[in-house]
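Missing here is one protein chain; the remaining ones are kept as they sit in the complex.
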């Protein structure tokens, strides 16, 4: 494998384990995006096994939101693969990549981190530790990297409104009930379950797997244009003063560090005292 | 607020509480539709808080079906907003209105009452009292105001067939399992849950909320043409003799009064002795 800086890889037969390892928070910044671009290239060049399992070795976090101070930089990295500076289009490319992708989620995943999980082909979450959130609306912007596209189709209008407008955290049990994840499993069991599924699929003929993936994507993956609209709205929205004020407020309270603001985002944002205008 | 005749309103910070209060049954007739038209105008003129919570103060009923004796009249009222005499198009306008709408459902909601709840952005239902039904097929007609559009997308082909063809009542637990409502909650907890969510959303930047709503609607709200087809089919179908025969039968048994027919519609319609032709 290439020398990734935020990912650890381990090949086990037909399965590639990719562990996101970018302490302290697994933030999505240029380093992670650069690694993701390289990984997708490897996959599509046939240089990896046919099944990829993503997990994290950073406690409490599967994959965080984007690094709000480096939006231009990570978008620049994304453009290396797609030609366009958009994380949403990159994650859409991940959904189309030539391997079966499984997210094994233990810990928080919010914003674009959650959108990464949504871009994977399947999601399995620990009952004890997985926490999901799309918190963009609490900052005044739309999710920029596919959450509306995926959730609208998977969990329907009402629940997508609650998830995205509410911007609160969801535990694994609720995420399973809503259809946001495939299954919520006890931490003691999830690794064996996911590994068995991954190895099983890895033993099936690859041409057929890719045909299946293409047919399901044809039915379920929104067009690049739809992803582009969200991406552009996010990019424009994040510059608005009411959004910048909230980011500044949260940054003073420890956003992007291992503190209460990241551990309990839904409570932290409520403490913002500005107006809603 | 305007002097509504079927709605009581109360503003609490960024949240407008709208209580449907049109005894004895909260029937959807010209008075309610007129009020709804006026409310949507207020919302879209920015004269209300950004979050609206709908509930009812009529025991056993959240919002009933349409007044079968005043179909022309309420459709006429609906046209004041949309230019077309269609409740379905009016409810579709509600789904697009410039506020976040939440239905807090305790009691029965059937037919177009259920379609009103479906047109809201989110639905929370009491485990003890909420009852849902699309009973149009039992009368020989299609739901006219969006039920097929919303349910097909939210709960899928099989369950929509069961709900609409079966015309039976569903309790909150089943409605939650099917994805018809966001959540079923104990009556003791639902008010605090909904209020907390509403106030939370009300504190977020409004421009972002409306962008999110628009993006989700773009993915999940059927076109006006689809709503129009349903509306026209309902309007034509309700005139057929087999439908009129059933309405006449039920009217003799207390339809649109606080009796057994409205409390247990699914049993009442089974007693119709005519043919199915």
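Order of writing sets the chain letters: A and B. Residues in each chain are counted from 1.
In this section, contacts are C-beta pairs under 8 Å (C-beta built on N, C-alpha and C of every residue); 3 or more make two chains touch, one makes a residue touch a chain.
Nothing here was measured: the structure is a model prediction, and the numbers come from that model.
Student: In the whole complex, not just what's shown, which of A:123, A:157 or A:246 touches the removed chain?
Tutor: Result: among the candidates, A:123 touches the missing chain.
Student: For a quick check of understanding: of B:139, B:172 or B:197, which residue touches the chain that isn't displayed?
Tutor: Answering carefully, the residue with contact to the hidden chain is B:139.
Student: Going by the contact rule already stated, which one of B:46, B:69 or B:156 would touch the omitted chain in the full complex?
Tutor: Looking across B:46, B:69 or B:156, the contact with the absent chain belongs to B:156.
Student: Out of B:164, B:181 or B:197, which touches the unshown chain?
Tutor: Missing-chain contact among the listed residues: B:164.
Student: Under the stated touch rule, tell me which residues of chain A contact the chain that is not displayed.
Tutor: Touch set of chain A with respect to the missing chain: 14, 50, 100, 120-123, 150, 153-155, 176, 179, 181-182, 197, 200-209, 211-213, 215-221.
Student: By the contact criterion defined above, which parts of chain B meet the unshown chain? Give residue numbers in ascending order.
Tutor: Interface residues of chain B facing the absent chain: 136-143, 148-149, 152-153, 155-162, 164-168, 177-179, 222, 226, 229-230, 233, 237, 240, 242-243, 246, 270, 272, 276-277.
The working rule: only the chains that are shown with their structure count from here on.
Student: Provide the C-alpha centroid distance between chain A and chain B, rounded to the nearest whole angstrom.
Tutor: Centre-to-centre distance between chain A and chain B: 35 Å.
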